[in-house]
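The excerpt is restricted to a subset of chains, each kept in its original location.
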């Protein structure tokens, strides 16, 4: 929180609130495991703030955000929660929660408690997407050089932007045999490799868990690279087997819980 | 209801409410028959809770939920009612009622009474799907081994997750003769068999009763198996004759009436 | 109205209200003509009840329903009005008015007066479909036996269920010459004949009057027969020229005005 904003009575309260919890925020689920292992469920829950929220005064907002913080902290033992500010960049939604859990019921419990919290009545559901992480399907058959390239680390530093694009493949895609799909996925991966360092990707499988086949999640500090990556992927053959791409495309900025609270408290 | 929550005045009232009705809850319609016989109507009614609900205090919520419980009990002689919590996992709906009745008017009467109850004004209709159970269409022509496999019992134990996927076939599907459809349904069934023990399925026929041809209902404790089952079904030829699959896909967790009341009372 | 419900002050008022008008309800438009002749306009107007309705107390509801009854009675000289309860069985609508008139302006006048009545502000428009009755197009060319079969009377007795399915044909259908369409409509009619006695049908032509080509209206006491009828119609060649079938499918139960008032007064 910038110093210049820590003035005025409620701003001070907010500063204390934001600061006071920092120490607790690392007693949490094994976040690294949840974000890297297969068999983990990912839920993307987008919310708009109701019109009523805008009419609350600062102390009421801070009280509700304190409760929100409490709910997040309370569930951190079982779920990994990432937060994004969509307001201004995406339609009809203001915030996005990305929730990882080994058991999807834990994600539901967090969202039910969020809804039941004092903050809940100001949050209007704007869409939920469910998927799960799985072992890479086509990578094992890729050439060694490609496998090595895929293991290169991303560029260090903050990655302010996050983009979520749901995908549904056509029936024709699934009717192809595994080998034909592997050839096309190799072309897909080749097209994506030049952006591997600047655009981080994560894939969730959704068939049956939602009206989708995949949720693709991207993080980047370079939106132009990300745009060029998507453009490259639109040009490979596999893209012709895509029936839905986006709808919605969720574009936002990564925020820590404290940053998000600071924004919402305004 | 967990002991730790049975504290405080209204929580105690809620505990009594939840407990006091348990004894009555088995004087009900012949549930087994309704869930297994052909010619039974299945109605899936999804509801969201209005914003107003979130503003009620605990005693008001408990009073309304008591009335809800009364309505459910009162109709149990004629209809079998299952309850699901969708909140957090599905868009725009919080709870789902699955209602089985030999006469669809009895399902309507239950839903009309639910609406007219004090709880009704906090329930916002989020979709209704109608279907009916029928004798298996293609199974009689399947090989004996397959028939035997289909009779294997599911794995015992609780099945916390339920998924509802509405399906509409293309005009091309219905234009095929019965034999060609039977061949494809055999392939479909073969693809599904490996998941027979861990994913329970029930099929409802909807043509004319709704903008659908089928409602497919799944119960499982293993969502990854369920996901892999759907993935297998997407790969068989019959899937290419599917015009609508989902929209919505309803994913939730099975709840007893008491569990659901406990969640909503928060 | 069942006797058991005629207890309590407002229930008695309601009983008197429902009873007191019965004698007047037959001084009406030539209903038989409006429902059987060509050149008559049919309007299907579906309404949801607003959330506010649920908050009214019994005397207010009865006062508004009395006014509703007055509006219906007042227009009965010019229009034939049928009522259906959709609540619980169809999405987003609670009641359906089917209005027949020789002059569509009379249907509009009724609906405008309904809206202007005290009840009007609790009715939320949930869709209007317009069509007109016309002389049978293909029947004159059918074999004599088929014509005779089509004249067989329906089974007597109450037909509690009504279903409305809007249809839009493809441009390819209209591009076919009349003879080819006649051949397919003969196959369509043959497929429907087995259900002629238990499922009553009425066809409305809508091209230009709405985003449709036809409104198909069904009445039955046997929903399984109705479902099998639709399944049979999906299998004939003509169905492949159907671009929209349903969306919405309206499924409800026929109600007299008094029955509907009794239900809404709850």
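A, B and C are the chain letters, set down in written order, and residue numbers restart from 1 in every chain.
Everything below uses one rule, namely that contacts are C-beta pairs under 8 Å (C-beta built on N, C-alpha and C of every residue); 3 or more make two chains touch, one makes a residue touch a chain.
Please read these numbers as outputs of a predicted model, since none were measured by experiment.
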- line: Assembly check, 3 identical chains modelled here, expected copies in whole complex 5
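Assume only the chains that are shown with their structure count from here on.
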- prompt: What shortest step count links chain A and chain C in the network of chain contacts?
  reply: 2
Query: So which chain is the furthest away from chain A, centre to centre on CA atoms?
result: C
- request: Examine where the copies chain A and chain B touch and state whether the two sides share over half of their residue numbers (same) or under half (different).
  value: different
Task: State, to the nearest whole Å, the distance from the C-alpha centre of chain A to the C-alpha centre of chain C.
output: 48
Task: Determine the centre-to-centre distance between chain A and chain B, using the mean Cα coordinates as centres, and give it in whole Å.
output: 29
Message: I need the residues of chain B touching at least two other chains; which ones are they?
response: none
Field: Sites on chain B touched by chain C in the complex
entry: 39, 41, 43, 45, 50, 104-105, 107-113, 115-116, 120-121, 124-125, 127-128, 130, 132, 171-172, 174-175, 205-211, 213
- request: Would you pull the chain C residues touching chain B in the complex into a rising list?
  value: 51, 54-55, 85, 87-92, 160-161, 163, 165, 218, 223-224, 226-227, 229-231, 234-235, 237, 239-240, 242, 245-249, 251, 253, 263, 266
